[in-house]
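A single protein chain has been omitted from the complex, and every remaining protein chain is retained in its original position.
A and B are the chain letters, set down in written order, and residue numbers restart from 1 in every chain.
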Amino acid sequence: MRLLLLTLLLLVHLPSSALPAPDFRLQDIQLSDYKGKVVYLDFWASWCKPCRKSFPWMNEITNKYASEGLVVLAVNLDTDAKLAQKFLRKYPAQFNIAYDPQGSLASQYKIPGMPTSYLINKQGELVVAHKGFHLDKSASYEQEIVALLKQ
Amino acid sequence: MKRKTIVIITIMAVMQLAGCANLGVQPWERDLLAKDEMALDSEGVDIGLDDHIYFSKEATSGGRSFAGGGCGCN
Partner (left out) sequence: MQLKQTKNVSATLAAASCALLGTSVQAEDNSEEWKFDTAILYYGETDRVQLVEGVFNANKDFGDEHYFNGKLVIDTLTGASASGAVAQSGVQTFTRPSGNETYTVEAGETPLDDTFHDTRVQASGQWTQPIGENYRISGGLQASKEYDYLSIVGNGSLDMDLNQRNTTLSAGISYAFDSIDPVGGRPVDLSSMVVDNGQFDSSEAYQQAFDATRLQGSEQKDTVDLLLGVTQVINRRMLMQFNYSLSMSDGYHNDPYKVLSVVDQQGLTQDVVYESRPTERTKHSMYWQTKYALDQGVVDFSYRFATDDWDIDSHTIDSRFRYNLSETSYIQPHIRYYQQNEAEFYNPFLSQGTALPEHASADYRLGKMTAITLGLKYGMQLENGNELAFRLEYYQQTPDNAGFEQPGTLADEDLYPSLKAVIAQVSYSF
């Protein structure tokens, strides 16, 4: 129940649930290229403690749902790329990593905390936002992904 | 009188700090603040030990957190 309220609350923060996700290009990744796929967009940094928990989980969903059309894109916000590399050696990622050292994408998305993740549907619309990462809620995160993949 | 002055100064300082909405950082700019050594109580064990020494050697205690009761050394 609390989770539902929280999700609703976060959804309310977005002007409309059918808001198109702002397009962006980071290195060789263009968000609009993923139209037709479900995108799990994650903002993370090496110093963010819950991110250590979210990486194994993002690997898991990548392996599980990539074939069904899920793309996990994790945007790193470290000012120093070396720190991100160090983190990735410890917590290897099997999904896409992009770098936003100036935080310009993060401020465009107005992320409320670290980490923050968004689910973008096949039409390129922002549908869900999650502030923080809570392993005990990962089942419901997964349900949301499954629901979007089925659309 | 002294007490009144302190209360006024405190309230002013609190309002000043709370009112400065332009102070602070964005959530992704906490890389340095997130370090363990930047926690206000990062020296917790040392400070606890020091507080015990100074509590029993000087007339003032507390301020950082609760002064509390404690040993019968002062």
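A few notes on this one:
Please note the rule applied: a contact is a pair of C-beta atoms (placed from the backbone, for glycine too) under 8 Å apart; a residue touches a chain by one contact, two chains touch by 3 or more.
Given the structure is predicted, the values throughout are model-derived calculations rather than measurements.
Considering the whole complex, the residue from A:K37, A:K53 or A:K122 that touches the absent chain is A:K53. For subunit B, the residues touching the absent chain in the complete assembly are 2-3, 6, 9-10, 13-14, 17-18, 20-21, 23-27, 29-33, 35, 37-38, 40, 43-46, 48-49, 52-54, 56-60, 62-74. Interface residues of subunit A with the unshown chain, by the touch rule above, are 53, 112-113, 134-136.
Rule of thumb we're sticking to: only the chains that are shown with their structure count from here on.
Averaged C-alpha coordinates give centres for subunit A and subunit B that are 37 Å from one another. Residue ranges of subunit B in contact with subunit A, taken from their complex: 26-31, 34-35. Those residues of subunit A that touch subunit B in the shared complex are 43, 45-49, 77-79, 83, 103, 106-107, 111-114, 116.
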